[in-house]
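With one protein chain withheld, the remaining protein chains of the complex are depicted in position.
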Amino acid sequence: MIVVMKLNAPQDQVKAVKEKLFQEGFKPHLIQGVEKQVIGAVGKQDISLLSGLETMEGVEKIIQVSTPYQLVSREAKEEDSIVEVDGVKIGGRELAVMAGPCAVEDFKQMSSIARFLKAQGISILRGGAYKPRTSPYSFQGLGIEGLKILYQASRETGLKIVSEVVSTSDMEVVSSYVDMLQIGARNMQNYSLLKEAGKTKKPVLLKRGMSSSIEEWLMSAEYILSEGNPNVVLCERGIKTFEKYTRSTLDISAISLAKQLSHLPVLADPSHSGGSWKLVPWLSKAAVSAGADGLLVEVHPVPSEAWCDGPQSLNFSRFEEMLRDLKPVAETAGRTLPGSESLTQSLKEGRQ
Amino acid sequence: MIVVMKLNAPQDQVKAVKEKLFQEGFKPHLIQGVEKQVIGAVGKQDISLLSGLETMEGVEKIIQVSTPYQLVSREAKEEDSIVEVDGVKIGGRELAVMAGPCAVEDFKQMSSIARFLKAQGISILRGGAYKPRTSPYSFQGLGIEGLKILYQASRETGLKIVSEVVSTSDMEVVSSYVDMLQIGARNMQNYSLLKEAGKTKKPVLLKRGMSSSIEEWLMSAEYILSEGNPNVVLCERGIKTFEKYTRSTLDISAISLAKQLSHLPVLADPSHSGGSWKLVPWLSKAAVSAGADGLLVEVHPVPSEAWCDGPQSLNFSRFEEMLRDLKPVAETAGRTLPGSESLTQSLKEGRQ
Amino acid sequence: MIVVMKLNAPQDQVKAVKEKLFQEGFKPHLIQGVEKQVIGAVGKQDISLLSGLETMEGVEKIIQVSTPYQLVSREAKEEDSIVEVDGVKIGGRELAVMAGPCAVEDFKQMSSIARFLKAQGISILRGGAYKPRTSPYSFQGLGIEGLKILYQASRETGLKIVSEVVSTSDMEVVSSYVDMLQIGARNMQNYSLLKEAGKTKKPVLLKRGMSSSIEEWLMSAEYILSEGNPNVVLCERGIKTFEKYTRSTLDISAISLAKQLSHLPVLADPSHSGGSWKLVPWLSKAAVSAGADGLLVEVHPVPSEAWCDGPQSLNFSRFEEMLRDLKPVAETAGRTLPGSESLTQSLKEGRQ
Partner (left out) sequence: MIVVMKLNAPQDQVKAVKEKLFQEGFKPHLIQGVEKQVIGAVGKQDISLLSGLETMEGVEKIIQVSTPYQLVSREAKEEDSIVEVDGVKIGGRELAVMAGPCAVEDFKQMSSIARFLKAQGISILRGGAYKPRTSPYSFQGLGIEGLKILYQASRETGLKIVSEVVSTSDMEVVSSYVDMLQIGARNMQNYSLLKEAGKTKKPVLLKRGMSSSIEEWLMSAEYILSEGNPNVVLCERGIKTFEKYTRSTLDISAISLAKQLSHLPVLADPSHSGGSWKLVPWLSKAAVSAGADGLLVEVHPVPSEAWCDGPQSLNFSRFEEMLRDLKPVAETAGRTLPGSESLTQSLKEGRQ
């Protein structure tokens, strides 16, 4: 920690700061410069102390030297973490592609999507049963009914299930149906929810808040890890900016940076960030090239009839096309598409 | 609703859109222009329909005409709403000033603050018992213990209590101790929490999310009203921008605009927005001049020893000075300070 | 300057950094902590050196301790600067209110506005002759013709003239007609223009760029002062944010902060920031309460016929009403309205 003193702060103020630092277990060093006096105090960081220091007489500002996250940091663990969702690995050589509709609508819908995705080699099905909607008058999700439909679709196809949990009181029931919990952008700083998710030990897909810095995002992951659950997958889904042509701005650098700063797997959500199906294939390729470990993609059999997020959903043929386009890009990143080995196998067989 | 068709969209696509609108209960009108074809369909808004339309062939974009909020809108209720917190009115001629520390620390602290505030004419005491903190390693609040301390301080002084609730599972216990529930910026789109707050009928102080548009903020208030609780007070607390010299950017226009768009009372939080006690008096005066119905201010006996948010807390003498400065500004806005009538009375008595 | 070394940076890297600092005239101090090694080097700041350091082996980051602006800083000059525009003082007890239309349209318009403003006590007339417009197909201003009209209106009424200069090649001609040069938000980082404005010695009204930090804004003022022109008046006009209900977000804290960080006068532009005449009176009062030394307001006889910015322009009666409302607020800030002393005088005379 660095304490910058005000220009011409008198010696008794400097002394008071040094003493306080000493009492708190730091070893303070005064650096007397021509313009400013600076007190260096490298030690275990303590945020509450920091807050007190800033209001002491003569102090201009406090500068933090260390990053505040610990368990999630690359410094804590050098090698990439691989998170397993009931046997499906996220963070390894195979890209993780989670796909499905914005909202679970009915069993027929989910079943047709699940069977289609399975045929494409996809292993994880997404679908919202509890929907956080801006308007109380919008469709709020089917709730438990939706979870049951997801579960049925999973049993039918073997796909793993990821679905959003929006409240601590639903944590138990959601956990009992899904293989992976999703914490959405609007709840990224709902710390009660993060702590509960930390206690479940279920894999957690943690979306970045629309206005959360990379540091805040990693700190939210730290909440989950610090409760004893290391199975966190980060997901960049776009941030709020002044730009109006897109729903939000996919922060492509955040993908590369999160990979550098943390050992956790990082996915991208090309559907919510752009808000338009036309951007999805481009953003998907870009994200994989930037180092993403996978994608979260909205797919719907008939987007124009989707109960929500239709404009950003791919229909079946567009999703297939996207995967086809993505394959060579994935390969340049040393990655394979989900199920691609068996796919290649079946293609070979088909050729005989 | 306005549907803008693509340049040269063929007639069958135009027809299909018109038919869909007709089926959904709209009366569509085609406007044939030299450059674009536009279909006007003024009717009850339906967001799920809107989403479907955008993906129909030939459609370029959909433009919404009506605002999506209803119960909170000025159109729904022309006169200003006054929200009562156990007898204390918010939204009337008297400014509402809620003050207190960031976090409840111990009874001695709260008691001294409460007695000080009472002497200043303040009627509502704030203090965090459940703290949403960016780091899991920061002080998280005293929880129920903190609520009990607040309650004791309230019994001792008669001050009303406002305190934050961060989880649906704490709603019952928090409600039983406080006079007004606070929903913080990070939980502004925690819809489960909003719905629960709507069911309690307790007055709710709803802070604007750091990256929430004015529309999203009003929609979150709509959640609470639509559950049957009309007692919502809005609070602008600064938004995230690129500026680094302040903790966040107080959106002063949002105060004036929220008053124009909605009938609900609107407060400002000059402490969190600027992040520095030096800005608090300036932002307080500006907010009242912009039409705010009151303020939420952090006050601590010794800010340099505060467990959180010390740098933005006023000490007692600075708070007194701020009130003194604020008084004439309040008067220019046709407002009185809290307790100012009795204060004038005591001043008169003092003069005899 | 503080150099934070990477965790476990070997001693030869630390030594290399210390030597480089020493060669550049700094006195480096190593602080050996439990987690990080930090090198303190308080000295004259040198940005080009800083850039080299950051890429040396073992260096994690460089932290600047001093502010980069010098001549404009409060540390350089403690008392408030007063800028004179041909005898009219900006930055003193009397608020500076500059008013007029977005664009100069014709002499009749300017003359009627100038005479109206004079009757209100206003001393400085604004009006654009060169307009920076987003679209090349929008009206670009009357150019020299517009300057001549402004000059005539000035001769007729004695009002001083402020008008925007958008190009170094127009600097001479604009300077010869106006009393104060305006540098607009879009040109705040047009450094060629700033340098030219610095050479003229004319008073300069420097608007904050829509996405410029307070620091960048002060640095742009530093450009003008460092060319030998101390007559700079800052003007906050709103920044770009995600909010869509306003044209831009008036950064009210920036007004208070600029006054604390710099000795230069600071105005607010309530017209461009909100983008709506309905917000102008509220934002004007808020700005003055936040410490602004004056306002830049768009006024037009018939806003619905204005060639640009009609929606944010006040008509005459609304401007009068705004001044009337502003007067008591100004007084609470220890300020007078322009011309208010003579106004009071004439009122007194009227009473006889």
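The first chain written gets the first letter, and so on, giving A, B and C; residue counts start at 1 in each chain.
Following the convention adopted for this analysis, contacts are C-beta pairs under 8 Å (C-beta built on N, C-alpha and C of every residue); 3 or more make two chains touch, one makes a residue touch a chain.
Predicted, not measured: the structure shown is a model, and the values here were computed from it.
K.L.:
Hey, which of A:Ser211, A:Asn229 or A:Ser271 is the one touching the hidden chain?
P.N.:
Answer from the full complex: A:Ser211 touches the omitted chain.
K.L.:
Which is it among A:Ser73, A:Ser169 or A:Thr246 that touches the chain not included here?
P.N.:
Checking each option in A:Ser73, A:Ser169 or A:Thr246, the one touching the absent chain turns out to be A:Thr246.
K.L.:
Can you work out which residue in C:Phe26, C:Trp282 or C:Trp307 touches the chain that's missing from view?
P.N.:
Considering all chains, including the one not shown, the answer is C:Trp307.
K.L.:
Which of C:Asp12, C:Glu54 or C:Glu145 touches the chain that is not shown?
P.N.:
Here the residue in touch with the unshown chain is C:Glu54.
K.L.:
Which chain A residues touch the hidden chain?
P.N.:
Touch with the absent chain occurs at residues 211, 213-215, 239, 241-246, 249-257, 260, 273-274, 278-279, 282-283, 285-291, 328-329, 331-333.
K.L.:
Please give every residue of chain B in contact with the chain that is not shown.
P.N.:
2, 4, 7, 27, 29, 31-38, 40-44, 63, 65-66, 75, 211, 240-242, 244
K.L.:
Considering the whole complex rather than only what is displayed, give the residues of chain C touching the chain that is not shown.
P.N.:
47-48, 51-56, 68, 132-140, 166-170, 186-187, 189-193, 195, 209-211, 216, 219, 222-223, 226-227, 240, 277, 303-311, 313
Keep in mind that, in the parts below, only the chains that are shown with their structure count from here on.
K.L.:
With over half of the numbers shared counting as same, classify the chain A/chain C interface as same or different.
P.N.:
Same, since over half the interface numbering is common to both chains.
K.L.:
What is the size of the turn, to the nearest 5°, that moves the C-alpha atoms of chain A onto the matching ones in chain B?
P.N.:
180
K.L.:
How big is the gap, in whole Å, between where the Cα atoms of chain B centre and where those of chain C centre?
P.N.:
31
K.L.:
Quick one: report the Å distance separating chain A from chain B, using the average Cα coordinate of each chain.
P.N.:
One centre to the other, that is 28 Å.
K.L.:
Report the inter-chain centroid distance for chain A and chain C in whole angstrom, where each centroid is the mean of the CA atoms.
P.N.:
Between these chains, centre-to-centre, one finds 40 Å.
K.L.:
Taking each residue of chain A in turn, which ones touch at least two of the other chains?
P.N.:
211, 240
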